[in-house]
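A short worksheet on the structure shown next.
One chain of protein is taken out of this complex; the other chains stay put.
Right after this comes subunit A.
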Amino acid sequence: MDRFKLRKAEPKDVPDILRLIKELAKYEDMEDQVILTEKDLLEDGFGDHPFYHCIVAEVPSDKQSNNGPVVIGFAMYYFTYDPWIGKLLYLEDFFVMGEYRGFGIGSEILKLLSHTAVKTRCSSMHFIVAEGNQASIEFYKRRGAADLSLEEGWRLFKIDKSSLLKMSSGPEE
């Protein structure tokens, strides 16, 4: 696998991005949780104030088997803010199709993301990994990632829409 290309995603990539999002969710045993549509992805990623940025990995069409897809991997990221150190690059999703793994594509995507982080003045690149996903944890730790949940004790919390509505409609102070 010596011929693959990494590039910024374009609006026409949205169907492929959604396909890969669902494949990654399936890998994490959570396929039924993807409620995002192509319309959401288009509006949220390619409007005036994008909520995310995306890199895609593609292989030339003559390398496909059975006229399979050309886009075979992606990484979705956005910029977050740490009041102590400033801008950060947050890696939300990162996936390479099963049959295209082991060729260094994931590694190249991670390097490109790191380069993007440094170029855009980010001090750090953050992301989350499920502790059961040993393959991914090893991949990141081999490249120098620190586990902040273990090292510093950070725990991730979420508050769902129904609780948000309850909170936001409470009596005025």
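Please note the rule applied: contacts are C-beta pairs under 8 Å (C-beta built on N, C-alpha and C of every residue); 3 or more make two chains touch, one makes a residue touch a chain; residues count from 1.
Assume contacts and distances are computed from a predicted model.
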| item | value |
| --- | --- |
| Protein that the absent chain corresponds to, by UniProt name, given "GATA amidotransferase", "superoxide dismutase", "Diamine acetyltransferase 2b" or "Proteasome subunit beta" | "Diamine acetyltransferase 2b" |
| Subunit A, residues in touch with the chain not shown (by the definition above) | 6, 21, 24-25, 30, 33-36, 40, 44, 49, 51-52, 76, 78-87, 90, 92-93, 108, 110-112, 114-115, 117-118, 123-132, 137, 140, 143-150, 152-168, 170, 173 |
